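Note that one protein chain is taken out, while the other chains of the complex remain in position.
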Amino acid sequence: MAKASKSLKLAGKPAPARGKPTLRAIKGGKAVPAKASAKPPASKPAAAKPAAKPSPFKPAPAVADDAPVIALNLPAAKLSPAMSAYFKKCQDRLGFVPNVLIAYAFDMAKLETFVAMYNDLMLGESGLSKLEREMIAVAVSSQNRCYYCLTAHGAAVRQYSGNPLLGEQIVMNYRVARINRRQRAMLDFAVKLTVQPWSVEEVDRERLRRAGFSDRDIWDISAVVGFFNMSNRVASATDMRPNTVYHGKTR
Amino acid sequence: MAKASKSLKLAGKPAPARGKPTLRAIKGGKAVPAKASAKPPASKPAAAKPAAKPSPFKPAPAVADDAPVIALNLPAAKLSPAMSAYFKKCQDRLGFVPNVLIAYAFDMAKLETFVAMYNDLMLGESGLSKLEREMIAVAVSSQNRCYYCLTAHGAAVRQYSGNPLLGEQIVMNYRVARINRRQRAMLDFAVKLTVQPWSVEEVDRERLRRAGFSDRDIWDISAVVGFFNMSNRVASATDMRPNTVYHGKTR
Amino acid sequence: MAKASKSLKLAGKPAPARGKPTLRAIKGGKAVPAKASAKPPASKPAAAKPAAKPSPFKPAPAVADDAPVIALNLPAAKLSPAMSAYFKKCQDRLGFVPNVLIAYAFDMAKLETFVAMYNDLMLGESGLSKLEREMIAVAVSSQNRCYYCLTAHGAAVRQYSGNPLLGEQIVMNYRVARINRRQRAMLDFAVKLTVQPWSVEEVDRERLRRAGFSDRDIWDISAVVGFFNMSNRVASATDMRPNTVYHGKTR
Amino acid sequence: MAKASKSLKLAGKPAPARGKPTLRAIKGGKAVPAKASAKPPASKPAAAKPAAKPSPFKPAPAVADDAPVIALNLPAAKLSPAMSAYFKKCQDRLGFVPNVLIAYAFDMAKLETFVAMYNDLMLGESGLSKLEREMIAVAVSSQNRCYYCLTAHGAAVRQYSGNPLLGEQIVMNYRVARINRRQRAMLDFAVKLTVQPWSVEEVDRERLRRAGFSDRDIWDISAVVGFFNMSNRVASATDMRPNTVYHGKTR
Amino acid sequence: MAKASKSLKLAGKPAPARGKPTLRAIKGGKAVPAKASAKPPASKPAAAKPAAKPSPFKPAPAVADDAPVIALNLPAAKLSPAMSAYFKKCQDRLGFVPNVLIAYAFDMAKLETFVAMYNDLMLGESGLSKLEREMIAVAVSSQNRCYYCLTAHGAAVRQYSGNPLLGEQIVMNYRVARINRRQRAMLDFAVKLTVQPWSVEEVDRERLRRAGFSDRDIWDISAVVGFFNMSNRVASATDMRPNTVYHGKTR
Partner (left out) sequence: MAKASKSLKLAGKPAPARGKPTLRAIKGGKAVPAKASAKPPASKPAAAKPAAKPSPFKPAPAVADDAPVIALNLPAAKLSPAMSAYFKKCQDRLGFVPNVLIAYAFDMAKLETFVAMYNDLMLGESGLSKLEREMIAVAVSSQNRCYYCLTAHGAAVRQYSGNPLLGEQIVMNYRVARINRRQRAMLDFAVKLTVQPWSVEEVDRERLRRAGFSDRDIWDISAVVGFFNMSNRVASATDMRPNTVYHGKTR
């Protein structure tokens, strides 16, 4: 069970994937410098004058969370040409490769099916806007308390909507968001399907239809709900860490 | 929003997909002959002599649940050559096309990504046996009370194990199954990840490692758990109905 | 705390109760041949060619789960004349004595009151058909995930209704069963009374009355719900095992 | 659906059962004098000087809750000789007939099996003291929030123990009771079996054995837990009202 | 971490607070005479003839639960003049100082803010009667199963209403209380806000307005609900014990 020695660290800019770097430098139970160097909040911060002048606080540091992407030791595979091109496109357009892709990159078949399904669902043609699909992603991830997905898709909601509050609200409690009736019905369905899937019945589909959704839209809502119920669990099971760059987007 | 008039009914043997038949003849709220003809248990069955001789019961009829596959009206798309071949292969080997494939067949991109992910996860190479992956599928689906998946994958557990009881036990309460320590650890993890994904931590991964699973195995367990948390919700959201043929398999 | 040495094994046909055979050969923690011989699914079954031709699977073996009836070491008492006659009647009509009776047979007073209450509730006069009472038994047992009762009464629903699907559906998620409005109201009440008994109020009784139930029917529904909430707990507390013969009935 | 006109009112002393008096004068939805006369707390009681001298409060009135015993209209049956003698014995020894017996008295078969099971479980021979069985009854009923059983069996715990606090504590939260290790293990098991029966396994039985319970004791604990999970539901389903005399016992 | 040696024991009449008595003689894990002397119910009480004559039970002893007020070792501070006067007033009017005040008396700032908030909320001007505020206190504490608050405020409901049953009913299950529509709406809101605060929305406030509550009343209901959700947790976290005198009040 020898571990490869290079860890793909992807905050900001990923190192090019080559050889067999591991996605994880830690193994269960062993303390690891990467973690140790993660900022533990000092028990008694120097800057502890509360309720003080407008800026009693230290400026936020350019955080570099150099923890591994996931808590499993899975050596990265060689990227297929398609995936290599896709990662390059991410780097060019977003400025980084999302960590979820790094996580799946130990196996090209798994990475490619994940990317294909993600892109079809979240970016393909649909009666739902891309923002709406991201809103579902966040509402579902909030129920499952998934750190990775709340961070990455919370940023997407802020970006697509241009409304920093909206992203925060759906992360915290979607019921407080000032959204229209259609979107509220959509999120109510998404949360019910997440929390009590066994109790969804015709009356729930009818409620969506009355809110203006077609049967195809209902499929799409359900498929996005399903997808994030999958992704949330893969992320939680592996302690997947989001790229730190997401945190500061569109605040 | 005119509906095509032919419903793909797939108990036993599906009609060949042609033209634009709909997957659903019902629309929310309207009563429909298909449903009406579904066997409602008579309130007072004629054969009501209980605790009678060994066979006081009517022989089980050859049930033909001609309900539509899902409760959404999604006209079937033309099968792509790859999918057409795949459906034919299902028909030849299993004797039927699983209804979940019919359900996705309104859109070839969705059908193909679903099939690719399913086949990679459930039939691809892994440290988990195919039976073990099916056991996870059923344990997860039991938590989510998913009729479709419990029926189809319960049959698979019975078939792969050659043990009719094992399938029933995991459907009902996996804790009563006489399985080995490794498999019990695997199902405990699967159920925790399904029910409280936010609470899965390093200690849970360590438990799997101590039970003999590699980090790659942990990924595979997590991915199967995730996949069925997705499929359970798509099936529940759409009232997906399993092929009736599953019920009688390996009893 | 010496244990008697004969275990009543009742799959198929019980040995006649004589002397002081114990109902259980195991004691907590000690491994026991009976269990060891229970079929643990092989990690990698030989017959692992999935999605193969119509019958890639081994024929289901005639399973003989020779585990003890319950996980408590309770020496069987001498059957009273009434109970002896009753066991004989079970053997003659059903072909076996239900394991729950074997479990109670360590004490004639307990066995007789259990049998009296069971027979009055499930077979006595009532506005509910015997099938309906069995449907309640299964819906309740599904909430409590009781292996014994789901197996025995799931078989009864299949037998009384002559509809193998109906039994499976109520085991898995009663909401998917194609039942009439009256029966749906009955099962909704049964499940609410099982899961949140404190929240049942006049409005719930009114809903049953509007669905056509008399006040006496409401008592009977409640009493059957109560009875299985009792039996489920006795069965779970003692790890009661159903006769294997139930699994294959009316499939 | 004509209603008989006499209601058995049993606070203090029951009227002799004769003819076909009903157990309930109300029918769903109709307001009824009996209820109207039940003391609704005045919104602004005259005696509203709080934190006043030692007795700023009105003396507790001799409350006569003349509400019907249950919220179902079930005409009382003629008591069988055995039950007639039993009711007389209750009246002589306790000073009243417990309302649960009045509730079941619409049908002699049901009344007699209930009484037989109750007496065997709660008063018959057992390794558990009568107090311990009552403690289980109350701990279970607290989880199910059953007004009838908490009142009647809370009084029994106070009486058997001679400790008014103990009864209150188990009604409110059994974890605060100053009980010994054996009794704590017993109540922990009872509550787990009530709330999550599916999760009870060998490890739980072992915990009881280590606390000193025999396998027969474990059966008895389980049977009492089961019995009150039944009774709680019958009482909640029918809005069964305890005799008011219980409230003041052993305070 | 030396402990002061005197424990404030306050059943009945508190010793005057002087020097630095501790509120607790126990420290985690160590057995302590005070606890040991608490009445453990004898396993098999002598007076075990159940269903016997009207008084088969020992008279309730004058229980003196001399356990410490809380399970934390916090030396009592010197009472400020205001608090000294307040404690004297409690002693004069109620006959005792409520243990919650003793518990907070290790720090005058905390005691004074607690008393100020309590008195404003529970005794200050409001559209809610004092009884209604106590009803909310008990309904909330029942959800949180708080022994201290159920005991102290259950007594208050009995006293303010002059109805011993009402206090018991709200402790056990507020849904069985015979209260008017306004009070039922109030308690439904209180319980929802306690159990699922995130799900309270405009529709819930509207329900209160329709039941006759003003916006200021809604604030007051919410503030009392909030206050007891705080107090319940402080009491549970510290194992706070109510004065035994409460148990016998207004029975």
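In order of appearance the chains are A, B, C, D and E, and numbering begins at 1 in each one.
In this section, contacts are C-beta pairs under 8 Å (C-beta built on N, C-alpha and C of every residue); 3 or more make two chains touch, one makes a residue touch a chain.
This is a predicted model, so every value here is computed, not measured.
Enquirer: Among the chains present, which touch the one that was left out?
Expert: A, B, D, E
Enquirer: Per the definition of touch given earlier, which of A:77, A:109 or A:131 contacts the omitted chain?
Expert: A:131
Enquirer: If I consider the whole complex, including the chain that's not displayed, which of E:76, E:97 or E:193 touches that chain?
Expert: E:193
Enquirer: Counting contacts across the full complex, list the positions on subunit A that touch the omitted chain.
Expert: Residue positions of subunit A that touch the missing chain: 35, 38-45, 47-48, 50-54, 56-61, 63, 65, 67, 89-90, 92-95, 122-123, 129-132, 135, 145-147, 150-151, 156, 158-166, 168-169, 171-173, 176, 178-180, 182-183, 239, 244, 247-248, 250-251.
Enquirer: Tell me which stretches of subunit B touch the chain missing from the display.
Expert: Residues touching the hidden chain, for subunit B, are 198-199, 201.
Enquirer: Please output the residues of subunit E touching the missing chain, sorted low to high.
Expert: 1, 24, 28-29, 71-74, 106, 109-110, 112-114, 116-117, 120, 124, 144-146, 193-194, 197-198, 200-202, 205-206, 209, 214-216, 218-219, 221-223, 225-227, 229-234, 236-239
Here, only the chains that are shown with their structure count from here on.
Enquirer: Enumerate, in label order, the chains that touch subunit B and subunit D alike.
Expert: Under the touch definition, subunit B and subunit D have C as mutual neighbours.
Enquirer: Any idea which chain sits dead centre by C-alpha averages?
Expert: Smallest centre-to-centre distance to the global C-alpha mean: chain C.
Enquirer: More than half overlap in residue numbers between the two sides of the subunit A-subunit B interface, or less? Answer same or different.
Expert: Same, since over half the interface numbering is common to both chains.
Enquirer: Indicate the whole-number Å distance between the mean C-alpha point of subunit C and the mean C-alpha point of subunit E.
Expert: Those two chain centres are 45 Å apart.
Enquirer: Multi-chain contacts in subunit D: which residues touch at least two other chains?
Expert: 145-146, 198, 201, 239
Enquirer: Which label fits the chain touch graph of this model best, line, ring, star, complete or other?
Expert: other
Enquirer: Where do chains touch, given as pairs?
Expert: Chain-chain contacts present: A-B, A-C, A-E, B-C, B-D, C-D, C-E, D-E.
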